[in-house]
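The next block holds one structure in the form of structure tokens; read it before the comments.
Here the complex is missing a single protein chain, while all its other protein chains stay put.
We just call them A, B and C in the order they show up, numbering each chain from 1.
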Amino acid sequence: MKLPIAGMLRDVVESLFKRPMTEKYPFEKHPAPERLRGELMWNPEKCTGCCLCSKDCPSNAIELITIDKKAKRFVMEYHADRCTYCAQCVQNCRFDCLNMSNTQWELAALSRKPFTVYYGKDEDVQIILDKQAGAKTPQPKPVTT
Amino acid sequence: MDILQPIIALFFFPAGLFVLGNGLAYMWVDRKLVAQYQNRIGPRWFQPLADVMKLLSKEEIIPENVDPRLFIGLPLLALACALTAALYAPLLGFQPVLSFEGDLIVTVYLLSVVTMSLALAGSNTADRFSLIGAVRTLTQLFSYEAPFLLALLGPAIVAGSWQISTINAFAGNHWIVLTQPIGFVIALIGLMGKLELPPFDAPEAETEIVKGALTEYSGRGLALFQLAKSVELVVGLTLIAAFYFGGIANPITFFLKTLILLLVLAGLQSLFARFRIEQTARWWRYASLLLLVQWVIIAVLGGKTL
Amino acid sequence: MKAVLVFIDGIICDYRQREHLSGTPDYIKRDVILKDAPMPDSRRGLHELAPRYNLVYMAARPEEARKATEDWLAAMNYPQGPLFLGITPADRLALAPALLDQFEFEGGLGTHWEDNELHLELGCKSIILKEFEVDWEIVRRYLLGQEHTALHVAIDLLTPRALKITEPAVHRVDAYLDAGRLLPAVKSLHDARWGYLSAITGLDDVQANEIEVLYHFCNRAAVATLRVRISRDKAAIPSICSIKAGATFFERELSEMFGIEVLGTPNTDRLFLPDEWPPDVHPLRKDYIVPEPVEN
Partner (left out) sequence: MTTLEKFIVPIGPQHPALKEPGHFEFTVDGETVTAATVRLGYVHRGIEKATENRNWTQNLYLLERICGICSHTHALCYSLGVEALAEVTAPPRAQAIRSLVAELERVHSHLLWLGVAAHEAGFDTLFMYSWRDRETIMDVLEGLTGNRVNYSANVLGGVKFDVDDKQTDTIRRGIDYLEERTHHYLSVVTTDNTFVQRTRGVGTLPREQAEDIGVIGPMARASGIARDVRVDAPYAAYAQFPVNVIVETAGDLEARFVVRLKELFESYRLIREILEKMPTGDLTVRMPRKVKEGETISRVEAPRGEAFYFIKSNGGEKPERVKVRTPSLCNFTSVIATAPGHQLADMPMILAGIDPCFSCNDRMVVLNGESLMTWEQLRQYGIEYYK
């Protein structure tokens, strides 16, 4: 059916009896795809502290702080607000310590505080925090792994 | 009690609050329908009301190089004219508050004053978008005014009266849309031209001239113009429903018929690409000619077939 | 001089605009035929062939269309040549003896297998091209030889006008010029309708205290780069806008970013940098250090 005018007639009439396509996002969510690149996750178990991840990070979002290299005690300071979610660090890591979450991607917040995330063992993170205490560092959100 | 009656008529019903509320509700229905036609959600029911309230509460910026009296006065004039026009319309199927032989012409011209004040408001400011918008508004006014009036006069002629209530009563027994389909279509499209709805929205085409004549308006002035437009929508729909759609006898037929018209109106809005202003003008030349042809037919048949 | 047989329909003539009329008398009406568009690149292609070969045109059209077709060829500014007509492949095959009487053929351009038969009959190279999507590089390769591919045309054009010519990579030629030689070189490319100006690059060479300006011209796979070195202190270079009008944006960018005065460029207004940017700071020069971003 080709009309010389009103070519969209069929779509328009059909839509009258269809549900709108708009997703009512905050109320209805569909699961994110498997490969979605959300917040960076770090698994300290296998990390050797080679720093390849932070070297190629295009936005300097990763700082790997060495507490004791021999004992493999590292803390990763991750700035989610600087991160461009490109996954180059994941690609670079030879020990599969890094991955990007496909569940944690709703990262909006009212302040910058939650965007600085420390990964590592609790006591190690505490050492770093103590070091930074006094300076105007944001209140961290420790994550146990 | 004699004093109370006109006060109620002016401020509450049928003019005043009722027609404003009705206008805003119809604006919402229109937006919602267009959204539905475009397969999206559209605004929630209170959106037009919220918009108006927000605008009313905002600071009104009066730009430089304008006549402030005109700048403030024109939106008031537009709304006043639209509300006055509502007094002549058989809203909800009740007898119009004001009625006399020839009030159809008065109503149509009151509606034109709304557009005129829009154009004046545009040419009052020094803004380039407003100026172009004003010129386009006037061009469009001249092109649709004649066919729109002619289209409304068609039923008037067969009814033998130029009084809205008489035509309404006459139309109650006759579905004039069946005998004068051309007039009906042109009246409906004329209303779209009057309200500057797509595809006849060249005077306020946002991708070219932002908001046309109203570009410089903010706050109260903008709100009043929007209210005037929504009242114009209700009055226009009422007139067309009364004249062509078998008249309006009671609130049920009023809502039913105007909403059906609105359904068609929204459909027409979503089907076409915007006409350039000179294309609009050309379109209306044909419309006037067609109407004259229809008039000749009516004159020849002498309305006997009705 | 040898001859080349050129099949008109689908190779040099885009007759699709009247295809819907096929079968009606209108199909071959003069006005309708004259509305046919020339195929892209075909004019240039035939004009390149014309100095080396007699061009013989052939079309699948009836005799009535002869005048219209000849007029079309003239109107579209194709090289002159005799026109032969034959509606069916068999008709055209029957023309072969007459053709062989008059010409000795080097090659034929066709779009179908039947054309190939005719070419065999004529005893020449058969070049079967895709209808409406003619790649003239193929024609050039087989009828003009390697030296006539785009890159070699550019080398031929630039050699007399350049200080030095190199081929740094496949499909690339770099011509080293000085400022005075720039305009003649650009003009030679322009007059030969060689490609289009793709970009102008500036390179700041602090050690040599020079700025090198690169004019990149692209023609299909071939890229010809004109390289001009100018002094860094009093950087000035002539504008090529008089020849390539599209260069104005590139030249404005160049003068903003490198502080090169482009002599005679029609518009010197700021294009990219903000109005309040200091006039003597040129961000793409190496001595401009990007300020550290301020985090607040």
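As a working rule, a residue touches a chain if its C-beta (ideal position, glycine included) is under 8 Å from a C-beta of that chain, and two chains touch if they have at least 3 such contacts.
All values derive from a computational prediction rather than experimental measurement.
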item	value
Omitted chain - touching chains that are shown	A, B, C
Footprint left on subunit C by the chain that the document does not show	14, 37, 40-41, 132-133, 168-169, 171-172, 193, 196-199, 201-204, 214, 216, 218, 220-221, 223, 225, 244-246, 248-250, 257, 269-274, 276-277, 283-284, 288, 290-291, 293-294, 296
Those residues of subunit B which, in the complete complex, touch the missing chain	37-40, 128-129, 132, 198-199, 201-202, 205-210, 270-279
Touching residues (missing chain, whole complex) on subunit A	2-8, 11-12, 21, 33-37, 55-59, 84-88, 91, 100, 102
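Criterion: only the chains that are shown with their structure count from here on.
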item	value
Partner chains that subunit A and subunit B have in common	none
Taking each chain's C-alpha mean as its centre, the one farthest from subunit C	B
Centroid spacing, where centroids are CA-atom means, of subunit A and subunit B in whole angstrom	53
Gap in Å, rounded to a whole number, between the CA centres of subunit C and subunit A	49
Touch list for subunit B against partner subunit A, complex	35-42, 267, 270-272
Interface residues, subunit A side, partner subunit B - complex	5-6, 8-9, 11-13, 15-16, 18, 20-22, 24
